[in-house]
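See below for the structure under consideration.
Heads up, one of the protein chains got dropped from this complex, but the rest are sitting where they should.
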Amino acid sequence: MEKILEVKNLRKTFYKNRSPFPAVEDVSFHLMKGECLGLVGESGCGKSTAARLIAGLLEADRGSVGLEGEEILGQKGKKKRDVYTKLQMVFQTPQDSFDPRRTLGDGIMESMRNRGMKKDRARERMYRLLEQVELDRSFGDRYPYEVSGGECQRAAIARALAVDPLLVICDEATSALDVTVQAQIVELLKRLQRERKLSLLFICHDLALVQHMCQRVLVMYQGKIIEQGTADEVIQRPREAYTRTLVDSVL
Amino acid sequence: MTQPLLEIANMEVCYFGKPVVRDLSLRIEPGEILGIVGESGSGKSTVIRAAMGLLKNGGAVTKGEIFYKGQRITHAGDRELGKLRGPEMGMVFQNPGASLCPVRTIEKQLYETVLEHEKTSRREIRERALEIFQNMGFSRGEEILKSYPFQLSGGMNQRAGIMMAMILKPTLLLADEPTSALDVTVQAQVVKEMMKMRETYGTAIVMVTHNIGLVEHMADKVAVMRQGSLVEYGTREEITGSPRQEYTKKLQKAVLRLNRGQR
Amino acid sequence: MKKYVFARLIQMIPILLGITLLSFILTNLSAADAVDIMESNQGIAMSAEEKNELRQELGLDRPVIQQYAAWLGNLLKGDMGESFVSGQPVLASFLSRLPATLSLTVASLLLTVGISIPLGILAAVRQNRFPDYLIRFFSFIGNSLPNFFAALLLIYFFSLKLKIFPVMGSAGGWKSIVLPAVTLALAMASKYVRQVRAAVLEELDQEYVQGARARGIREKRILFFSVLKASMLTIMNLLALSAGSLLGGTAIVESIFMWDGVGKMAVDAITMRDYPVIQAYVIWMAVIYVVINLAADLICHYLDPRIRLGQEGAQ
Partner (left out) sequence: MREKKTIVRKQKAPGKGIKLKLILWGSLALLILLTAAFAPYITPHDPYEQDLGRALWAPCREYLLGTDRYGRDMLSRVIMGARTSVFSAVLLVLITTVTGSVAGTVCGYHGGKLDTFLMRVSDVFLAFPGMVFAIAAASVLKGGLFGAVAALALISWPKYARIVRSQVMAIKNAPYMEAARLAGSGTVKIIFRHMLPNIAGPVVTTAVLDMGTMMMEIAGLSFLGLGAAPPAAEWGSMMSNGRSMLQTSPWVILAPGCAIFLTVMIFNLLGDTVRDLLDPRQRKKEELPL
């Protein structure tokens, strides 16, 4: 197996009223091809910031991010855009992740059109993607506020798949959904991962879900990765006191 | 048969003429914990808001009755309900920081609350508040009292909220998703503290939540709601052990459980 | 608190520099030469040489930035130049008229606050019921009425027809201030009453109101102790901001009612193209406006713990 993502010494400090707040401190990890890696932690631990640093939505202060062995931090302009389309994200609030004035189909086709694909072909492909996420073709013409949270999240997954990404980052992709809907989305993600050999970085605060989805888990606390290992190792035999509290808090 | 604490009979609640709760009947006995579970849009929060007479704009109970200790409170005015709210029925909100006035300290609001209902000295109120914090197993009560809500974390605010609801020793505590805005570690503590409240004061609790795990953990009776209707209602053992309705089974199956392995 | 006041005062320096620079550029932008204006206004014919001498004397041949520095230096010493028309020092004649304007401003401000805050609260509490509709209707009318038209209407009805108040001037004692103050207050109150209503409604919509009800606290107590305190911040700031339209309105209203304040002085100066006077007017009004806003800011800072403790909204 090859490493698809390698993150080294990633660091980001925010400033609030001039006092520094280290959001991500010296984070290093890697992700294998076809693997689902879980990243757990409570709110404010820096897991979403880490995701945005890797996806190029925020500028890192220091560190390196290698995608298939190629350094992607510090790229500029068109090159940056090309590199980063290989890396897609699924967001926590599905309805907010689609432009409220454009249809879901437009959102899914945007990346294809940006790569110069003809309109008809993009549309065809958009329909195929909708099928893969078990949505009707008609969803392509609907607006985000016209569909339910679960349907919208399916469309967001279709959008992420549109570019055949090397890596998909799910940032709390299921936590805003109702439990029954959540279960369906999780099944969908698992199926897609199996069928398309997808590599996933699965950011989540729900330990049970991470155990269900992921092979390996990273535990993040106050901007640092404090523990990592296979899901069962970390959950059943936590080494760190914080991880233990986290596990014990689950009802 | 004893008189139930709160009885809701065939209630229908409408917002802007559209029913969001239909034909709902529930009974809460003294000292019991009832968990109302449901997904978003199931109308679960509306049930307790209706009981408190705190439906938001455009909402009204359109059918059925609500009784508190045998007294009909279905369409009671603010004056009548004002006497019940606080000393009889307390409420804990989902977003604890937002349910307290942002520009006054917790202490000031605490005095305001108690003095509205009884004649007593500030010193005594203060002592009572600290005692409740103590009973929750929470030692930083002084600190909370002196603060403004925005200075406190979500967990601290929720403790302030629970203390504020318990200070008048209500017989019934209505809790609207009290833990869902909190981090898991804090969540577990708040649940423990609420259970302690029942042990110490014998308060009955109605707990509205989307988290079926939480209900299994603390409720005596469980009501499952879906799209405004009651799907299933029974003791915890009945609902979690052998659910009869498909929806309840689906709901339960959807909840992932942590495999803790052998320790 | 002291630290905050100090910081705010420091922050005012660039604003004041900006105000003076902008006013200076504005009045010096004028294509008409100051010397020519002086000549035509004072009616003395000057030879070209005399004019050049005068220009040198006034420093008009130097680069703009030097002129500004010199001018600013004089300004700090309290010298705002002399009127092209009367030759009198501008500052003295300005200060002698300022009390008239300030008394008018304060009167209309009091009137505005007295009308808008109670009505705004009433409209919010009785939202979408008769008092609300009535208040909104009148505020709408007031909002669409230009102040010069309102002034003329008031004069027509109350001075010419009913003969209750004097038509113009400030000779009639307290009666003479009523109409100009009402005119100014009318426009300002109509706008402000809507803002107060919106601010209170916004606050009433917050969950803590439900929270207080759930603890059995009386509606009146919730309104006066929690809601009003929390919305005070917005109400104060908006009041300070609307003081701007009030100060601007004085020019028109003073000149209609022949009220001998700085606004009328400025309007008279415009016809004579008496730039030093206009300059003084702009700077002074801006400074007064800035000071009002600063005061509002400091009061809010003092009253509102969210700002005082500097962690707004943090949970």
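Residue numbering begins at 1 within each chain, and the chains themselves are lettered A, B and C in the order written.
The definition used in the following text is that contacts are C-beta pairs under 8 Å (C-beta built on N, C-alpha and C of every residue); 3 or more make two chains touch, one makes a residue touch a chain.
Being a predicted model, the structure only gives us computed values, none of them experimental.
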Of C:V196, C:I222 or C:I278, which sits in contact with the chain we cannot see?
C:I278
Chain not shown: contacting residue from A:R115, A:R194 or A:R244
A:R115
Residue in contact with the excluded chain [from A:P144, A:G223 or A:P238]:
A:P144
Where the missing chain touches chain C, by residue
14-15, 18-19, 22-23, 26-27, 29-32, 140-141, 143-149, 152-153, 155-156, 160, 205, 243-249, 251-252, 255-256, 266-267, 270-271, 273, 275, 278-279, 281-282, 285-286, 289-290
Sites on chain A contacted by the missing partner chain, in the whole complex
43, 52, 55-57, 78, 81-82, 84-85, 87-89, 91-93, 95-102, 107, 110-111, 114-115, 143-145, 156, 159, 162-163, 172, 175-176, 205
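The definition used in the following text is that only the chains that are shown with their structure count from here on.
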From chain A, which chain is the farthest off, judged by mean CA positions?
C
Distance from the CA centroid of chain B to that of chain C, rounded to the nearest Å?
51
Residue positions on chain B within touch of chain A in the complex are 39-40, 183-185, 187-188, 191, 210-214, 216-217, 250-251, 253-263
Please give the residue numbers of chain B that touch chain C in the complex, ascending.
52, 54, 56, 78, 81-87, 90-91, 93, 95, 97-105, 109, 112-113, 116-117, 148, 150-154, 157, 161, 164-165, 168
Residue numbers of chain A touching chain B in their complex, please.
42-43, 178-183, 186, 205-209, 211-212, 232, 235-237, 245-251
